[in-house]
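One structure coming up, written as structure tokens, with questions to follow.
All protein chains but one are shown in place.
Chain IDs A and B follow the sequence of writing; residue 1 opens each chain.
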Amino acid sequence: MSPEAKAFAVPAGADTPLRDKVLRRIRSRPTTRGAAVLLGIMVALAVLAPFITPQNPHDLAALSVMDNRLAPGEAGMNGMTYWLGTDSQGRDMLSAILYGLRTSLMVGLTATAGALFIGISAGLLAAQFGGGVDAVIMRVVDFMLGFPSILIALVLLASIGRGVDKVILAIILVQWAQYARLMRASALVERRKEYIEAALNFGLPTRHIMLAHLLPNSVGSVLVVASISIASAITLEATLSFLGVGVPVTQPSLGLLIANGFEFLLSGEYWIAVFPGIALVLLIVSLNLVGDRLRRSFNVRS
Amino acid sequence: MNASTSVPIIELRGITKHFRRKPTLAERILMATGRGKAPPVLRAVDGVDLSVARGEVLGLVGESGCGKSTLARIVTGILRPTQGEVVYEQRPVAGLRGKERLDFLLKVQMIFQDPYASLDPRMKVSRIVGEALSVHKLLPKAEIDGAVDQALSEVGLDLAYRERYPHQFSGGQRQRIGIARALAVKPDFLVCDEPVSALDVSIQAQVINLFMDVRARHGLTYLFVSHDLGLVRHISDRVAIMYLGRIVEIGAAASIFAEPAHPYSAALIAAIPSAKRRKRAFEPLKGELPSPLAPPPGCPFHPRCPQAMSVCREIRPALAEISPGRSAACHLHTAPEAA
Partner (left out) sequence: MTDPATDPLLEVRGLRTVFHALDGAWAAVEGVDLSIARGEVLGLVGESGSGKSVTGFSLVRLIDPPGEIVAGTISFAGEDLRTASEERLRSLRGDRIAMIFQDPLMTLNPVLSIGEQMSEAILEHRQCSRDEALKEAAKALSRVGISSPEARLKQFPHEFSGGMRQRVAIATAMLNAPDLIIADEPTTALDVTIQSQILFEVQKLARETGTAVLWITHDLAVVGELADRVAVMYAGRIVEIGPVDAVLDAPHHPYTLGLLHSSAANVMPGQRLNQIDGVAPRIDSRPSGCPFRPRCPRALPVCAEHDPAPTEDGARSFRCHNPVLVGEAA
């Protein structure tokens, strides 16, 4: 052990509450701080989209086809200025992007939450019961992780059709296995500790040991990894939507917006694809930066 | 070799605990084709008979890997023996179910070695100490707080600390929390597994004193597991010395320390460092503990024994009474007939 580690073994400086530690880590790096601020703004914009956008892009009655493919900054027939231009339907790109952000974030967060729930439950059960339960769960996990995630999602969506709920289902199916594996590993480490033996010594019910001791002590690293995986859930959704098997056209996400603009990219009408693209990149990069910082401050290997 | 006077509170009969590593995939394939061998069995505890009389302190001594911690966990019901039976108050523990089994688990409490790993880091002290009471509904909800406070004050912890988390305490205080947690369920018997070896020297004495106070107050019985012979001699009425999963000598503490019958006991006692002895000048015991995966044939101690005879290499000596209340597993004491 290094001398400084020893010197601080007794002082409780290292024992500051988790929340303070996280906040301090995030504040301490300018890049991370910038990313956290950007992420906060994007989430706020997505949540508030219905109240702040100049137009409701889903309301076909509000759109004017006459205004189609206007360049950024041009004014439309109704006198409204389209700061980011319009698409082929005459839809205001700024409004479409904010609504798309909303869809993307909603899909990413819901899918991650669902995958976490299933993954954590499966991992916890595997670690607690071992033996046959463990073997079955972990073989399924191996099987799932053996295929490229995009392939599984494509096959599933091709067979059940597109739709927000179905995309979420596909992402859950693709992502739960990694959480299960991680949860099992960290729960197995905790299970060997003496406080679990103490719980056994008190004859506490297995369910209680799992939920009150094992779960809170081993879930931390899984949640940290999940914070990074939100980004990959959103990327996966965008990819699926871009390929035309994701969200329906009535509720476009950033990926679908990019796909819609793609055909006009070569004819010089760049804004229809590029602006949603920039929004997607900013979202993914800021999510990754914040998540990575979290991961490093908890020393979790993904 | 029961303690002569009173009924045993706990009796171990032929306790054996084997650990077998799960074969790896490659090994399983080899085994299936008849070419590989199963992984070796680790005999952590290998045929131990032991009884602890109500009210006594039995010290269990040995070096790391001798099986003393495994034995402690078998006594408390945390581990199940591979063979043999644990008898608590005349009733085999393996046959206990439901309420009766819970009674046994709560009456036989364990104090752990590592004050950092033995408390759930995400629970407050009040919850740690009161957990068993509330989960098993041993007390009405309204009385649990009072019981927790009583246990905490009994171990000398300020009640102001009850809503703190374990990381806010020093090692000695955490060990007190562990003792309070055990006392909260009103045990008869405490199994202490190296309870002070992780603590600072000046704190060890405080915790040992606490153990002695608590015992005097509640008339508890202790199984005190330690590698520190000085401490064991101090706190124990009887002492059992373990080597490679077996008891090699057992008897009254005073007589073992005064006149060890087994050469291993003698070597252990000679190795206790003492501030009163200066500039050690004798040749210490040679060699190291053999691997419990492949114990030597005959007496497991013979490769290190300064008095090894030819019989020791072939026949394993059984634990036999050499004087009233005193047993040893050594051919030196059975030699005339056996050799």
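Following the convention adopted for this analysis, a contact is a pair of C-beta atoms (placed from the backbone, for glycine too) under 8 Å apart; a residue touches a chain by one contact, two chains touch by 3 or more.
Keep in mind that this is a model prediction, so the values were computed, not measured.
Student: Which of B:8, B:115, B:130 or B:172 sits in contact with the chain that's absent?
Tutor: Only one listed residue reaches the unshown chain, and that is B:172.
Student: So which of B:143, B:158, B:200 or B:259 would be touching the chain we can't see?
Tutor: B:200
Student: Can you say which of B:22, B:37, B:141 or B:276 touches the chain missing from this structure?
Tutor: From the options B:22, B:37, B:141 or B:276, the contact with the absent chain belongs to B:276.
Student: Which residue among B:38, B:254, B:293 or B:318 touches the omitted chain?
Tutor: B:254
Student: Touching the hidden chain in the full complex, which residues of subunit B are there? Just list them.
Tutor: 63-64, 170, 172-173, 200-206, 208-209, 212-213, 227, 229-231, 233-236, 253-254, 267-268, 270-280, 282-286, 288-289
Quick note on the criterion: only the chains that are shown with their structure count from here on.
Student: With touch defined as at the start, can you tell me which subunit A residues reach subunit B in the complex?
Tutor: 10, 12, 15, 193-195, 197-205, 208, 212-213, 216-217
Student: For a test of understanding, state which residues of subunit B touch subunit A in their complex under the given definition.
Tutor: Residue list for subunit B touching subunit A: 73, 76-78, 101-102, 105-106, 109-110, 112-114, 117-122, 131-132, 135-136, 167-168, 170, 178, 181, 185.
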